[in-house]
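Apart from one protein chain that is not included, each protein chain of the complex appears where it belongs.
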Amino acid sequence: MAQKKQTYREAINEIEEILDKIENDELDVDELVEKVKKVTELLRFCKDKLYATQDEVEKALKDIDN
Amino acid sequence: MAQKKQTYREAINEIEEILDKIENDELDVDELVEKVKKVTELLRFCKDKLYATQDEVEKALKDIDN
Amino acid sequence: MAQKKQTYREAINEIEEILDKIENDELDVDELVEKVKKVTELLRFCKDKLYATQDEVEKALKDIDN
Amino acid sequence: MAQKKQTYREAINEIEEILDKIENDELDVDELVEKVKKVTELLRFCKDKLYATQDEVEKALKDIDN
Amino acid sequence: MAQKKQTYREAINEIEEILDKIENDELDVDELVEKVKKVTELLRFCKDKLYATQDEVEKALKDIDN
Amino acid sequence: MAQKKQTYREAINEIEEILDKIENDELDVDELVEKVKKVTELLRFCKDKLYATQDEVEKALKDIDN
Partner (left out) sequence: MEGQLTLTQLNERIKSTLQDAFSEQLWIIAEIAEMKVNRTGHCYLELIDKENKTEEITARARATIWSWQFRFIQPYFETTTGQTLSAGLKVLISVSIEFHEVYGYSLNIKDIDPTYTLGDIARRRAEIINRLSDEGIIDMNKEIPLADIPSRIAIISSPTAAGYEDFINQLYNNQAGYHFYTKLFAATMQGNEAAKSVITALDAIYDYEHLFDVVVIIRGGGSQVDLACFDDYNLAQHIAQFPLPVLTGIGHEKDDTISDLVAHTRLKTPTAVAEFLIGKLNVVDNELETLKFALEEISSNKLSEEENRVNHALRMLKPFVVNKIEKSKRILDQKNMRVKSAVRGEINQQQLALTHFFTALSSDSQLYLKLKNKELQTLSSKATLKTKFGISSEKQHLAAIERSISTGIKQLVDKQKYRLQSLEKNKELVDPITILKRGFSITLKEGKAIKNDSHVSEGEYIETILAEGKIASIIQKKE
């Protein structure tokens, strides 16, 4: 889906935004854990795209007749 | 307690404010004990918060690799 | 006693005031003994307060290191 | 005695007054002896008072150091 | 004697009065002897009084040193 | 004698009166001898009195210096 293609970039943008904030001291220690968790989630999401098998895609491809 | 609601940032600011006052002789002997106690409390609070944060961050980072 | 309520700062100010009077010859010999006694009392009060403060502060500081 | 009630300051003032009179020839020979006696009495009074003061003051000052 | 009650000041005044009279020729030769005798008496009186005063003053001054 | 009671001052006055008369020619030859005799008598009297006075005065003055 088109949205799926965008999500990776968005995820990356969000990660970079958060990293910038941490680096530029715009983030309090209080917020740090939450934000780090958010980044790891996003990274996990992106990595899954690289490594994980998406069954529905596999199935869809199998269904194509040619 | 009210202190629990205090953020790390506020605690650090308060610590630095008190330290400045001690350094710049803006503090009376009368206030000294109280203020030193306050600073030690705040430092303990910050340290605890910092260690907790560190643990959580490390845990989050480990989660990415799994 | 009323003196217990006196702050270190007030004591120092009073010492200073009496000293100024002695130094500027505003004091009669007749008053001298009384004033000197007052000053020594104030000095003693300040010393005691200072040492008490030192003890308390050192205790507080030791607590941090543990 | 009335003299006991006299302050050191008053005594000094009286001494100075008499000395001024002697110096400015405002005194009769007839009065001289009496006045000189008065001054010596006053001086003795002041001296005594001063020594007493000194003793008390030194005692008070020693107390500070202990 | 009445003369003892006379003060140094009165004696001096009388001397000067008599001297004035002698000078101004208001004095008869007839009275001269008597008046001169009077003057010498008065001078003697003054001198004695002065020496006595000096002695007493010195005695008084010595008393202070003791 | 009545003359002894006469004062130096009266004597001098009488002398001068007679002298005035002689000078003003108010005196008859007849009286002259008699008057001259009178004057010499008076002069003698005055001289004696004066020298006696001088002696006594000097004696008195010597007493002052002693």
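We call the chains A, B, C, D, E and F, going by the order they appear; numbering starts again at 1 in every chain.
Definition applied: a residue touches a chain if its C-beta (ideal position, glycine included) is under 8 Å from a C-beta of that chain, and two chains touch if they have at least 3 such contacts.
Please read all numbers here as calculations on a predicted model, not as lab measurements.
Q: Tell me which stretches of subunit F touch the chain missing from the display.
A: 12, 15-16, 19, 22-23, 25, 27, 29, 32, 36, 39-40, 43, 46-47, 50, 53-54, 57, 61, 64-65
Q: Kindly note down the residues of subunit C that lie in touch with the hidden chain.
A: 12, 15-16, 19, 22-23, 25, 27, 29, 32, 36, 39-40, 43, 46-47, 50, 53-54, 57, 61, 64
Q: If the hidden chain were put back, which residues of subunit E would touch it?
A: Residues in contact with the chain left out: 12, 15-16, 18-19, 22-23, 25, 27, 29, 32, 36, 39-40, 43, 46-47, 50, 53-54, 57, 61, 64.
Just so we're on the same page, only the chains that are shown with their structure count from here on.
Q: State, to the nearest whole Å, the distance from the C-alpha centre of subunit B to the C-alpha centre of subunit D.
A: Their C-alpha centroids are separated by 66 Å.
Q: Compute the distance, rounded to whole Å, between the mean C-alpha positions of subunit C and subunit F.
A: The mean C-alpha positions of subunit C and subunit F differ by 99 Å.
Q: Between subunit D and subunit E, tell me the centre distance in angstrom, where each centre is the average of that chain's C-alpha atoms.
A: Centre-to-centre distance between subunit D and subunit E: 34 Å.
Q: Two-or-more-chain contact residues of subunit C, please, as numbers and ranges.
A: none
Q: Using the touch definition up top, name the residues of subunit E that touch subunit F in the complex.
A: 28-30, 32-33, 36-37, 39-40, 43-44
Q: For subunit E, which residues are in contact with subunit D within the complex?
A: Those in contact with subunit D are residues 7-9, 49-50, 53, 56-57, 60-61, 63-64.
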